[in-house]
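The complex is shown incomplete by one protein chain, all other protein chains being positioned as in the whole.
And now, chain A:
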């Protein structure tokens, strides 16, 4: 199967997951960097039309300016993709005598990888200003920002946790950035992303410039500490409490990091993937329906 055909397959939302004849099935976990899979991951970005599809290492701004307005390079460099899971089989059938061939399917679940300049629209300007500010402060853009992802017309900055407060402060205060409205902290748990299991996701809006972006901090399960951004965005107070409550991410420096939705003495953090939904089987006219988290999952 050619790369192009595969691209079409995965690029449409309703695409059948993967062709069983795909070479990827033979090397599930290690095959991440192969060109075939990298293509699949890029093609899974429907919003990538306006942006270069290539996923190259973070270029410097000078190089980016040079490349500005150009089309996608013919042979872009490959970068590691964010593999969050590897999915086996289909239809939720496991361990049965599967004759359909779908049982042997192996699909890596990859999040959109880092983008290459130009990011398009005002994204370049924001990243340029941020680069300037972080380099001037001595932190260095490359140290603070792990990667820049443009996907579905949204800009995501992956921020190293020790610099998250500085990045937030720069985003809020610089007149050219002015993301003055902090709209809260969400969380996500990716148990298969070794060493980066817990993500805190911040969304900020610039009322002044009519822009919004997302910055994301990933920490490991063993050391789930992130500096609190309440000093920059006081409105993040309850949002960080909620993310602590549901994911167990500890926001250092928060004025009162207590549980907010669950009772104070609740054990565990319910939004983690390893936390069961609970629920009891429902019986109706003799038939029993299992709780939602124990039903067939259509992997």
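The rule we apply is simple: contacts are C-beta pairs under 8 Å (C-beta built on N, C-alpha and C of every residue); 3 or more make two chains touch, one makes a residue touch a chain; residues count from 1.
By our rule, contacts and distances are computed from a predicted model.
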{"item": "Name per UniProt, for the chain absent here [options: \"Arginine ABC transporter ATP-binding protein\", \"NADH-quinone oxidoreductase subunit D\", \"Fe-only nitrogenase subunit beta\" or \"General L-amino acid transport system permease protein\"]", "value": "\"NADH-quinone oxidoreductase subunit D\""}
{"item": "Hidden partner chain, residues of chain A it touches", "value": "10-11, 13-15, 17, 41, 44-47, 84-85, 87, 91, 107, 109-112, 151-152, 154, 156, 180-184, 186-189, 201, 203, 205, 207, 210, 212, 214, 221-222, 224, 233-239, 242, 244, 248, 250, 254, 256-265, 267-271, 277, 292-293, 295, 297-299"}
